[in-house]
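Removed from the display is one protein chain of the complex; every other protein chain stays in position.
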Amino acid sequence: MNRIRYLVNLSYEILDPTADFLLRIEAARTGRQSIVSEHLAITPETPATRYTDPVLHNRLLRIRANKGHLAIRYETVVEIDHRLDDGESIRQVPVAELPFEVLPFLTPSRYCESDRLMEFAMREFGGMRPGYPRVYAIREWVRNHIRFLSHSTNERTSAIDTIVERTGVCRDFAHLMIAICRALSIPARISSSLDYGADPAMGPPDFHAVVEVYLSGGWYLLDPSGVSIPTGLLRIGTGRDAADVPFAAIFGKVQSERPYIEIEALTDSAVGIGMPLATTHAISTW
Amino acid sequence: MNRIRYLVNLSYEILDPTADFLLRIEAARTGRQSIVSEHLAITPETPATRYTDPVLHNRLLRIRANKGHLAIRYETVVEIDHRLDDGESIRQVPVAELPFEVLPFLTPSRYCESDRLMEFAMREFGGMRPGYPRVYAIREWVRNHIRFLSHSTNERTSAIDTIVERTGVCRDFAHLMIAICRALSIPARISSSLDYGADPAMGPPDFHAVVEVYLSGGWYLLDPSGVSIPTGLLRIGTGRDAADVPFAAIFGKVQSERPYIEIEALTDSAVGIGMPLATTHAISTW
Amino acid sequence: MNRIRYLVNLSYEILDPTADFLLRIEAARTGRQSIVSEHLAITPETPATRYTDPVLHNRLLRIRANKGHLAIRYETVVEIDHRLDDGESIRQVPVAELPFEVLPFLTPSRYCESDRLMEFAMREFGGMRPGYPRVYAIREWVRNHIRFLSHSTNERTSAIDTIVERTGVCRDFAHLMIAICRALSIPARISSSLDYGADPAMGPPDFHAVVEVYLSGGWYLLDPSGVSIPTGLLRIGTGRDAADVPFAAIFGKVQSERPYIEIEALTDSAVGIGMPLATTHAISTW
Partner (left out) sequence: MNRIRYLVNLSYEILDPTADFLLRIEAARTGRQSIVSEHLAITPETPATRYTDPVLHNRLLRIRANKGHLAIRYETVVEIDHRLDDGESIRQVPVAELPFEVLPFLTPSRYCESDRLMEFAMREFGGMRPGYPRVYAIREWVRNHIRFLSHSTNERTSAIDTIVERTGVCRDFAHLMIAICRALSIPARISSSLDYGADPAMGPPDFHAVVEVYLSGGWYLLDPSGVSIPTGLLRIGTGRDAADVPFAAIFGKVQSERPYIEIEALTDSAVGIGMPLATTHAISTW
């Protein structure tokens, strides 16, 4: 069991008479992640409508704000209790047995053009025994063949660009791993998260993109960038790729500041809540 | 009111011990399309599982078949009763008022990279009054700037390729129109259909891809390729783009024949069922 | 007749034991551009080999330098005497009559994928009477459909990206115009230049990329970005596209500073040397 405190401050200057915001900043409630407390403040006070996706549990906040300054502050404490499984025993689920709502995560998407990576994926990973070890081999391939390089990519960069240019940031690592998995008929999706243990050398805390794959009847979490301790990842939302889960989609002329984020692991030895730890086990998020 | 008979025969030779098929060939049941009769035959007899998407009403057929020949025959008669609206009065829905389940149709997808067309879309259509006339102008732009050219594209061709190379088939026209709409914050999706009136000069009847846009609280149908009479289009399914609605997704080593399709408009003047007619009205599918 | 003074300072920190530099910074000698004076200084003193391309007259400077600081200073005064022709009388040269050494400027190149723009170019400009007015119409199309936006592109951006995304800097404008011309069988090339009259609002003086097209037996200069006064453009070199004429190609681990450039028009009314002036005539560089 881990406990994570997370705070985000967003700050905008709206130049149009009104602007619409779709925000994905609130912690998800899942079978493995519960919210101990949370607080949202919008300044100036502005009505917000909320939506929780019935399948993915993503939470969406919609705000129509008027010209001028808009500040959003969200703070939460969540408890995360991932199930740790023995990777060796986790098998790939044949397409014939996949739940129907998992099928969309087999198809190519904006940033994960799996249809173009079939030959590569089959050649490189097709001969391995299907299951978690193969997925882990994909994660290792991505981690070892792509160089983490800040500012080397932009919001248009896709898995195809990354397999060509071999540099990127966390979302590029995630997109490439997702695309390779789908090319092998393994359902895969992006998870927009927060990493409590982000290396300060890599800049201030920020949203972190990781991968979930569907195996043996559940979703398993992997971080192909290798920078986080996955047991400490707090989930915001999941989707086909980064196009589905931007933390802010803005409609209207707006100047944005970089989000300010705090994230920390809380401990309470009396009740068995410790620091997130690295593990060699597979991490199931459901 | 129109009545359409549609028949499809699929024929496969399975080379692996088993292969899995996800088929999207059955007519959708929607508020505007009802099924008078339908019949599905799988030879050799093989169990199929079915799924109807609760939001989009798409029907999916999943079959696990064994080595050897597999034939699927589906025949249906459907009644279609599209609502015809006056385009002038149909307005664009602000993002703040869109139903949440419509939001996924605003984001870029595999074949509709709307994020790269923002400047073009704003420059070309941004100054027009939002609503159906602007959407129709987009449809006209696509129809007039792209040349229908069989075999000029393939299953990897996207809206970006089409705006560059200016040739394509129906799905390319659809993808480009969808991408432009989304770049203007207009929800848009692909509709996999059958066109009863396909020009024999363009080859045997085939699946036909058209566009639906969300305006004034409902989805409206447009055919940017200009080859169909939209009131006679029978819907199979809708999705973000062609990646979501292939008529057949096959997992395993399989040889395919080109699908055989029959499609015709049935008339019965006694009960007011005539031929689908061209219309200058906007066609709502809900 | 115009007289331009141009100075460039390059400054590098070489981290490897040695590094090789190919520099294209010296003013070209052409039938219309003569060098009044020039001076090159390399610090520390380092031998340089020189090469002048026999066909294009480009001058190349090759330097092998050792670890540590390297500074290059080049200053020149040139006289430019472009021939001004009446555009209406300038015709397109049929491929059958083009000089053989002009043919390479008909083929697609790294940043000018003219092969993908054939349909667009024919559709948009194919109906116009061949010759300078059509080339000028292409220049106007590019200028009016692309937005000058600093830092919107990078060194990998090509004409295809620009026709999609519709923003760019001078080299992107040049690449797109070149690609369109070649798609219409009009030889076109890039010219790496200096623009004496660069708008200070657009940043400090920098190299400027413009276009030359081959018509009526000679090369004509056009600036599709519209920011320069073409009669005052000092030529460094020409090539198929920016890949051929980088001001510095560096082999080895080197830290670079942004080049410092001064450029000014000198006048001497006694001998009829005035300021470069805008003209409605076609400007021949040979």
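We just call them A, B and C in the order they show up, numbering each chain from 1.
One rule holds for everything that comes next: a contact is a pair of C-beta atoms (placed from the backbone, for glycine too) under 8 Å apart; a residue touches a chain by one contact, two chains touch by 3 or more.
Just so you know, these numbers come straight off a predicted model, no measurement behind them.
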Which visible chains touch the chain that is not shown? A, C
Of the listed residues A:Val164, A:Ala201 or A:Leu277, which contacts the missing chain in the full complex? A:Val164
Filtering A:Phe120, A:Trp141, A:Phe247 or A:Trp286 for touch with the omitted chain leaves A:Phe120
Any idea which of C:Gly31, C:Gly68 or C:Pro104 touches the chain not displayed? C:Pro104
Looking at the full complex, which residue from C:Glu45, C:Glu155 or C:Asp199 touches the chain that isn't shown here? C:Glu155
Residues belonging to chain C that touch the chain removed from view: 20, 22, 51, 53, 60, 62, 64, 94-96, 100, 103-104, 106-110, 113, 115-116, 155-156, 185, 243-244, 249, 251
Can you name the residues of chain A that touch the chain not displayed here? 116-117, 119-120, 123, 145, 147, 160, 163-167
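Please note the rule applied: only the chains that are shown with their structure count from here on.
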Between chain A and chain B, what's the gap in Å when you average each chain's C-alpha atoms? 31
Distance between the CA centroids of chain A and chain C (whole Å) is 45
I'd like the Å distance between the centres of chain B and chain C, where a centre is the mean of that chain's Cα atoms. 47
